[in-house]
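Data first, discussion second: the structure below is written as structure tokens.
Removed from the display is one protein chain of the complex; every other protein chain stays in position.
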Amino acid sequence: MLSRDAASLFWMARYLERAESQARLLDISLTMALIDVPEDREEQLSVPLLVTGTAEEFKELYGDVTPQNLIDFMLLDDRHPASVFNIIQSARDNALHVRGNLSADVWDSINLSYIEMKELRKTGVTESNASQIFDWTRARSHIFRGAAYGTLLRTDAFHFMRLGTFIERADTTARVLDIRHKMASASQDEHATRSFFEWTALLHSLAAFEAYQQIYGHNILPLNVAELLILELDVPRSLHACLHEIVALLELVESGDARKARRMANSLYANIHFGDRDYIAERGLHEYLTDFLERIQAISGQIQKDYMGWQV
Amino acid sequence: MKLKIRHDTTYTYEEPTQTSIQYLRLTPRNTPQQRILSWNLRTPGDTSMMTDGFGNQVTVMTMDKPVTEITLTAEGVVDLTGKPLTKDDSPFPPEVFLRPTLLTEANKPIKQFAKQFSANKRSLVRMMNRILERIEFMPGATTVTHTAAEAFDQKRGVCQDHTHVFIACCRYIGVPVRYVSGYIHTNSEDHLATHAWAEVWLGRNWHTFDVVNLLNVAESHIKLATGLDYLDAAPVRGMRSGGGTERLHTKAWVTLAGEKAGENQ
């Protein structure tokens, strides 16, 4: 397939995944801020800004960290690329480039998200109806995935799209885990409840709370959470699960002479697949995740080099 | 008259280019006026040939490795037969050369100027003289993207500009005329050996009009390519990715074969 099409599909999927995870992140932060002690509320609300690296932009555009400001900034504001509106628009732009590779259902699902998002910008979102919007975002994401799984041929177009999804997902999981972990450990000593909240929020925002309870029960321990979100192959947003998919997809796509991305992904996969909690504890979670983020970004870059951006 | 030609073109780039592709019209054809005794075009890239719609020989050169310099060398010996231009060596009717192009569009001042002349040789010779009087020959005053109108207003230019103005005038008064790029052998040191002139269709034959040299015969001209304007006949047209700012250096020598080469830049 055309290199540019592969790139568009890859980015389209990354953006759609990002829109969903961003909405989850915001949803949990808003909820957590409600139950948090007032003095920590601002910190709680800042999590989505930290994960997306937009704290400074937010400060410049809005100043105060209030739930409504956060909603406006993270959901609807078209002045910075990390808002859900802009992310969906970017996804649609990429989809428009590869309309020829998309089924009508998939295109329809993305285009409709965009059209409805534009409508939403006109009506606005408030604290009281925000949760409906988060439900909507999640639902749109499910519809896209359903349409993609149900109607797309299992060709390279499909594989490159899924590569985008799992690269983005791995990146998000690692980032969210890193930031929540930092916040939890800062408050661990003086405030055990607070730390509990952090970990609960983390699990919720990665849709892994129920999985945790099934495996570890009600007692939330940091290392358990780390193990679950990094090593547990059965948890769909774990790093292990993401890498498992990425490695399999790179085997599936027709590759010509390109080998490098495959080698890098396999090496990172082996690292996780054969890793254990003691190793993570030994290295320190933050260091472990920092290393992971660097490597997943390098893999993403190499995939683009190998298949999408080659020079004549 | 046998002439020896050597033409070096060097592009230097601020930073390495990634890829480049060029159309080179640097290979003269055999015509009743010129016989190519030997010719060699050296390029650093991969080349293939094509013939364009005007019948010009075009070398298509591509480069895929990063370079900071590209040198093209055309070299050979051409025998000028001294025969006058005849009916045609162009593949199509002269009417094709009536059409104005972006570079040769007549603006108001050019139209005003051209109106005084008519479609006969004597009048066009007068026009040629008047154009040279008006537009001072000054290398560096214009670039290859300058139009006839700009050169006419600016009153300065090189052979390409004189030729474009001449063409604009001819076409405005309904005379088919074509652009020729090539080399000229002169004794003067002032003029570039790479050259441009015009050929005019006057009902039965083509006629040379070399504005800069006020010549009406092509006794020392070696023809490389013809077209509607510079863009059709340009010795080099290229595109590249990367490279930053480009500098062009070109040198040509045209000497009597057997004579010692004197540099003529």
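For clarity, chains are labelled A and B in written order, and residue numbers in each chain start from 1.
Methods note: a residue touches a chain if its C-beta (ideal position, glycine included) is under 8 Å from a C-beta of that chain, and two chains touch if they have at least 3 such contacts.
Heads up, the rule we're going with is that contacts and distances are computed from a predicted model.
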{"item": "Among \"histidine kinase\", \"Cytochrome c-type biogenesis protein\", \"Circularly permuted type 2 ATP-grasp protein\" or \"Urease accessory protein UreD\", UniProt-listed name of the chain not shown", "value": "\"Circularly permuted type 2 ATP-grasp protein\""}
{"item": "Omitted-chain contact residue, chosen from B:V58, B:L72 or B:A252", "value": "B:V58"}
{"item": "From B:P16, B:P91, B:P109 or B:P139, residue that would touch the chain that is not displayed", "value": "B:P91"}
{"item": "Which of B:K2, B:R156, B:R237 or B:K251 contacts the chain that the document leaves out", "value": "B:R237"}
{"item": "For chain B, residues in touch with the removed chain", "value": "19, 21-23, 46, 48, 50-55, 58, 60, 62, 64, 91-93, 95-96, 98-99, 145, 227-228, 231-232, 237-239"}
{"item": "Footprint left on chain A by the chain that the document does not show", "value": "1-6, 93, 96-97, 99-101, 104, 107-108, 111-112, 115, 156, 160, 253-258, 307-308, 310, 312"}
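Rule of thumb we're sticking to: only the chains that are shown with their structure count from here on.
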{"item": "Distance between chain centroids, defined by C-alpha means - chain A, chain B (Å)", "value": "61"}
